[in-house]
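For this depiction, one protein chain was excluded, whereas all remaining protein chains were kept in their positions.
Entry: chain A
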Amino acid sequence: MELLEFFIMGILFTLGVQAFAYLSIKVKMPWYAWAGLITGGLTLLFGIGWAGSSFIENVPQSGSLGLTVFCLPGLLLMAFIIRKYLPKGTRL
């Protein structure tokens, strides 16, 4: 189960890297916006990994708290940066 989780996390990381690479040639943002976006993405993926393992080990409280304290801030950070720094009308 844990190996399957690592495999899925690998796929998610690969897709994440490609999405960032795609975004980097489509939009121009200041370096700190990129840093924030990458931090948000990594936090989100870490939260998914944490929560996945916690659910597998049968400690759902850790899983749900993991989603709340890692995934949520990651998502919020990404949403904030996209709203603030992504040029209006950008078509991806």
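Here is the rule we use: contacts are C-beta pairs under 8 Å (C-beta built on N, C-alpha and C of every residue); 3 or more make two chains touch, one makes a residue touch a chain; residues count from 1.
Just so it is clear, contacts and distances are computed from a predicted model.
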Hidden subunit of the complex - UniProt protein name among "Roadblock/LC7 domain-containing protein", "Formate dehydrogenase subunit gamma", "Reductive dehalogenase" or "Branched-chain amino acid ABC transporter permease":
"Reductive dehalogenase"
The one residue from A:I8, A:A35, A:V59 or A:L76 touching the chain left out of view is A:V59
Take the complete complex as the reference. Which residues in chain A touch the chain that isn't displayed?
1-2, 13-14, 17-18, 20-22, 24-25, 49-50, 53-54, 56-62, 65-66
